[in-house]
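A single protein chain has been omitted; all remaining protein chains appear in their positions.
What follows is chain A.
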Amino acid sequence: MIAATALADLPPASVPPADEASALVSLRGVSKRYGDLLANDSIDLTLAPGEIHALLGENGAGKSTLVKILYGVIEPTAGEILWEGRPVTIASPVAARALGIGMVFQHFSLFEEMTVAENVAVALPERSFETVREELAEVSRGYGLALEPDRSVWTLSAGERQRIEIVRCLLQKPRLIVLDEPTSVLTPQESERLFETLTRLSAEGTAILYISHKLEEVRRLCRSATILRGGKVVATLDPRAKSAREIAAMMVGSEVGAVRAHLSKGLSDEVLRVESLSLPPEALHGKHLRDVALSVRAGEVVGIAGVAGNGQSELFAALSGERLSPNAGDVVIAGTGAGRLGIDARRRIGAAFVPEERLGHAAAPGHGLSDNTVLSHHATSGLVRAGFVAFSEAAKIARSVVGHFDVRTPSDDPAARKLSGGNLQKFVVGREILRGPKLLVVDQPTWGVDAGAARLIRQALVDLAAKGAAVLVISQDLDELFEIADRMAVISEGALSPLRPAAEWTREAIGLEMIGAHAEADAVLAREPA
């Protein structure tokens, strides 16, 4: 089930798809080879002035490589780039900017310890700091992108950070702007404002290359799209002429089925209960957990939505026992006050945990899968006897995870870092599910994972709940939560909204909760009962 989008309709972009003659930029047969891997295989792409063109594809389809070529960060192995009909070599980002190509990065290329004005000034050619501040103020006003020049970047939200990137880009008066997954860290309302800015830029004649895997927004914003798969262009089309499902099939190369819903719905006892949990931040720039309360019953999936960096990692650490709570009763697992218990003790009473970062946190990169199995099984699966590890047992469990969860491995028992993101994620989730936990807490279960693996993982989580386990999923992906969660809450600045059945939530209300506007969210929910 995919909830209807609450996005308002924007006026359609007025420019038809480009032909070669009027094109601002055309790529012809652009290829990039890394050893045996052909990351881009003779790609053709054309953009006209004012066109908003989507570049679609799964992780690893070659989108980022193509964009880096266009921005002069990497050099193509073959092919040519035409700028207004003339062949050009884009040797560096400086050359790209001189042509008029601006870039808004997915993982922001900002400097945390520096101020907004410094972050902007560093990218611009020689001019005084005063001039930079004036121009910054002017562009901020002109496009409604509010920014305070003297704030340090680390104090800002993801939406504000993106505004810095966009303003920095606009100050260079670009004729082509490349945006890499711009909405992945934004609330629905922030996305809406971004679309307004982009539509205005397009009306002023700026071409926009829009990279995304969110098909609904692409179908709204763009009149043309190029789909990449395995480094090749598989289609160039008008995204409004196809359904999101058809486009998804082209991206993946096969139909991706929807997750089958629960069969059994026998809800019973609470397996996880958190009551008025408050924890001061531990890390520099960390979030303070404030009076968090939630419960997960056996047989249900509870989702925690929120924009990255709002206390998700702190909440996960408090639940898993990586950080202890002030009182034992703050975190109750299967009836036992676990707030003062360490991670192994919590595992022994039936809990299992999958942290966000798969390489380095969930798995040791240089160690084999069987060693990595020992990491989370040693306390509960009888793998350690009298201080000695039964490696053959561990290998057996690892093979069983690989078999059950369709983990594609390059060899028998490879090092964790040899696996692709999707396969390693299937392994770390499967490793916990095979322990048969009463409670599973997962942070960002499908972050940066291909569609096939994401579907398998979501199905596994739903199936685990159907078998009577309690599942808590912390995710930034609203579509994912609407697909699998029975009840949801939103985390914002370390505080958690009330838990409501997923069907009662609207995207607008979630967006308001994400910025901490609880009263407005309540008003919205009261107005539109689902």
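Observations on the model:
Keep in mind that, in the parts below, a residue touches a chain if its C-beta (ideal position, glycine included) is under 8 Å from a C-beta of that chain, and two chains touch if they have at least 3 such contacts; residues count from 1.
As a convention for this text, contacts and distances are computed from a predicted model.
This complex has a chain not shown, and the name its UniProt record holds, of "ABC transporter permease", "Glutamyl-tRNA(Gln) amidotransferase subunit A", "Chemotaxis protein CheZ" or "Protocatechuate 3,4-dioxygenase", is "ABC transporter permease". Checked against the full complex, the one of A:L55, A:L110, A:L289 or A:V524 touching the unshown chain is A:L110.
Only one of the listed residues, A:E84, A:E118 or A:E181, touches the absent chain: A:E118.
Among A:L37, A:A78, A:V94 or A:A203, the one in contact with the hidden chain is A:V94. Of the residues in chain A, those that touch the hidden partner chain are 71-75, 92-94, 96-97, 103, 105, 108-114, 118, 121-123, 126, 284.
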